[in-house]
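A protein chain is absent from this complex, but the other protein chains hold their places.
Naming follows writing order (A and B), and every chain is counted from residue 1.
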Amino acid sequence: MLQTMAHGEATSYGSKSRSTRQRVLLLGAGSFASEIADLIDEIPGYSVVAFVESLDRSKAGETFDGLPIVWIDDVLKLASDHVAICALGTTKRSGFVEKVSSMGVRFVSLVHPTAQVSSTSTLGRGTLVSRGSIIASHTKIGRHVVINRGCLIGHHAEIGAFCTISPGANVAGNSRIGTAVYVGMGAIVLNGIRIGDHSVVGAGSVVTRDVPDHVQVIGVPAKIVKEEIEGL
Amino acid sequence: MLQTMAHGEATSYGSKSRSTRQRVLLLGAGSFASEIADLIDEIPGYSVVAFVESLDRSKAGETFDGLPIVWIDDVLKLASDHVAICALGTTKRSGFVEKVSSMGVRFVSLVHPTAQVSSTSTLGRGTLVSRGSIIASHTKIGRHVVINRGCLIGHHAEIGAFCTISPGANVAGNSRIGTAVYVGMGAIVLNGIRIGDHSVVGAGSVVTRDVPDHVQVIGVPAKIVKEEIEGL
Partner (left out) sequence: MLQTMAHGEATSYGSKSRSTRQRVLLLGAGSFASEIADLIDEIPGYSVVAFVESLDRSKAGETFDGLPIVWIDDVLKLASDHVAICALGTTKRSGFVEKVSSMGVRFVSLVHPTAQVSSTSTLGRGTLVSRGSIIASHTKIGRHVVINRGCLIGHHAEIGAFCTISPGANVAGNSRIGTAVYVGMGAIVLNGIRIGDHSVVGAGSVVTRDVPDHVQVIGVPAKIVKEEIEGL
């Protein structure tokens, strides 16, 4: 069976009217968050109602794309009737996510209606799959992963928590990608490859060998160009 | 909201029968025009009725894919009850387009039903979006642009008039692509990059730095290999 609906819990109403949609808080208030807000509005049952800012206190109270920006500490009072998902491209987002989670806000996993996730595959809580992406069979995607538009993820693969998979990335079957890995636009990861935690794969790279933790690789084939990095 | 319908004006009938479809003239009579005719026939409300030739007078009167080839000067008498769109891959098509436009033929923008254009993004008149392409939020596509199959165009991007975006090209958010730029198959343009007018990006290139006007770039990362060019 094809899963094209949102993976989060269904609303208790079933109506498409805005008032009965789940109210979504987006973690982040930059142009990428604006894009995520737009695509979530195309997912039945969900409506973005605010952006959450954690760095620049002065942004709180402003509006962005017509919606309010809420300071992170003020999320607490929204916990009971809002859900959340992270809309940051950086892989250094676990602190922000864990803080909001500790306030009692429930994170949802969302799949755009034009994306495909095999019914044999699983998505962790807080994970987003954008427009047109395909996740083949028997694959495990961790928590709070961003799979951007047009990605191809193969069968029997594993992608760890807090990864960012950039537009058009092409990850083969049987691959294992660690925690908080950044895979750049259009990068190709071959069958069975392992990529270590907190590593970065440059855009357009072709990863033909295993990649250790905490390195940046670039090129065709991909080679290590930086070490001791902490994601992107 | 998702826009999956044709961006041109709706027919006044609403029927899908061929007789009430808008009659489309395709500028061009080569194999690429044949492909464009095929995909336009999959767009409700439109039917290609002729190809328009501007270079080889002897082709006029022949048929191609079962449809007549019309010489450009003879388009004048079709202006009142036909619409047009350009089906040339070259970026040097503005003269042809402007001449037909000056005859009073109205150009339409067409989006294949399987393509996605965010409702926050805009397409200029005469622009075509082919099968399976995705245009993210808040992006402005200029007039008479060809976005071929399977392209990924990011958020808050701008693409100028008369550009050709080849199959599978992957253009990031916040990028700015000038007028009459040719982006080759599967090329990757990173976030925030600017590409100057009349430049050419080779197939499979990864554009990591801004590109000036009138140059050709190739490679991973893309480097200038030709200057003082005039598109492709």
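The criterion applied here is as follows: a residue touches a chain if its C-beta (ideal position, glycine included) is under 8 Å from a C-beta of that chain, and two chains touch if they have at least 3 such contacts.
None of these values were measured; they are calculated from a predicted model.
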Listed residues A:A172, A:V200 or A:V215, member touching the removed chain: A:A172
Residue, one of B:G132, B:G160 or B:G231, that touches the chain absent here: B:G132
Of B:G28, B:G124, B:G168 or B:G231, the one touching the omitted chain in the full complex: B:G168
Contacts of subunit B with the absent chain, listed as residue ranges: 31-32, 34-35, 37-39, 41-42, 113-114, 131-132, 149-150, 167-168, 185-186, 203-204, 219-220
Interface with the undisplayed chain - residues on subunit A: 1-2, 116, 118-120, 132, 134, 136-138, 150, 152, 154-156, 168, 170, 172-174, 186, 188, 190, 204, 206, 208, 220
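Assume only the chains that are shown with their structure count from here on.
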When subunit A is superposed on subunit B by its C-alpha atoms, the rotation angle in degrees, nearest 5: 120
